[in-house]
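Notes follow the structure.
The other protein chains are all here in position, but one chain of the complex has been omitted.
Entry: chain A
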């Protein structure tokens, strides 16, 4: 099996993170990772992006909408 190049590596990042590569593909992916600082950094930046998304502040209902829903709920019971 031929080695992975960087251009192929970046397209397999999500499959790798999802545990979706078969054992041979995963081996090639990890082998490339071990030797390539650029792809190591790329993968890390994808992880950081995912992490950053988790930290996004929650949006909230407007106080008016929230109160209207509470009123509706109360009125029904």
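Here is the rule we go by: a contact is a pair of C-beta atoms (placed from the backbone, for glycine too) under 8 Å apart; a residue touches a chain by one contact, two chains touch by 3 or more; residues count from 1.
In the analysis below, contacts and distances are computed from a predicted model.
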I want to check something: the complex is missing a chain, and I'd like its UniProt protein name from "Phosphate transport system permease protein", "RNA polymerase sigma-70 factor (ECF subfamily)", "Acyl-CoA dehydrogenase" or "Chemotaxis protein CheW".
"RNA polymerase sigma-70 factor (ECF subfamily)"
I need the residue numbers on chain A that touch the omitted chain, in ascending order.
5-8, 10-11, 13-15, 18, 20, 36-39, 41-42, 45-46, 48-50, 52-62, 65-66, 68-70, 72-74, 76-77
